[in-house]
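Quick one: the structure is below, and I'll ask about it shortly.
The other protein chains are all here in position, but one chain of the complex has been omitted.
This part shows chain A:
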């Protein structure tokens, strides 16, 4: 394809091609600090393309494809090309990656041990992980956490963090503006702005961490902690895994081990400061 770039995030080497220069340039800026190995074959291919040749210029709209295609995925206007690229990268990993069990979860680590936060969109897991990652924690990722089926370790997938809506101002107040991508206003998911993880988090992206705490955050309501049984954590995580079924017995074994060995809690919190305090409290009580 006319414009392309290679990006390594965690264990995945992406090859991304595009009919337009803009999304590739935007990715280039966001991932400039990531390790580069231009001779390494790609594990995942992403394509950003115009459905018809004239749509490159006339009302350009970006279709996403690659190794795997979701037939009913809607195209995005070129102004949201970066969002399209990020969605396409996530899609290829969600549907194609088999080496690890994939959890739709954010994660942070300290002293080689990981806190995994799983929840629906809007639960605040990305924001909590981003804020923890600005403090004493190493950000592992805001979208996927990878569990090694052999040893049970968690691996990072530290893509640029998608901050949404109110979280944008909250995080922007704490970080150097050079670490923020362009504001994408009015996307199908609301306003989005990407945060480049800290360079130490990127440098450590290949280091495994032992799962120490499983949290299921819920934004809203008063502060509360509720211990969660193995069974419920198991079921919730099967729903949060994009490849649990495809992995067969290996997925079952990995997930069983994860919920047996890792204490799990549901937490409710009215604001980020309370959420962060609850994470620290549970860390001190169970893992620290």
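Going forward, a residue touches a chain if its C-beta (ideal position, glycine included) is under 8 Å from a C-beta of that chain, and two chains touch if they have at least 3 such contacts; residues count from 1.
Just so it is clear, contacts and distances are computed from a predicted model.
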| item | value |
| --- | --- |
| Name per UniProt, for the chain absent here [options: "Molybdopterin synthase catalytic subunit", "Acyl carrier protein", "sn-glycerol-3-phosphate transport system permease protein UgpA" or "Nucleotidyltransferase family protein"] | "Nucleotidyltransferase family protein" |
| Which of A:73, A:172, A:225 or A:250 contacts the chain that the document leaves out | A:250 |
| Option from A:17, A:33, A:122 or A:208 whose C-beta touches the chain left out | A:17 |
| Contact partner of the left-out chain, one of A:3, A:56 or A:99 | A:99 |
| Contact residue for the chain not shown (choose from A:1, A:73, A:203 or A:276) | A:1 |
| Listed residues A:47, A:125 or A:218, member touching the removed chain | A:47 |
| Residues of chain A (touch criterion as defined above) contacting the omitted chain | 1, 13, 15, 17, 39-43, 45, 47, 67, 98-99, 246-250 |
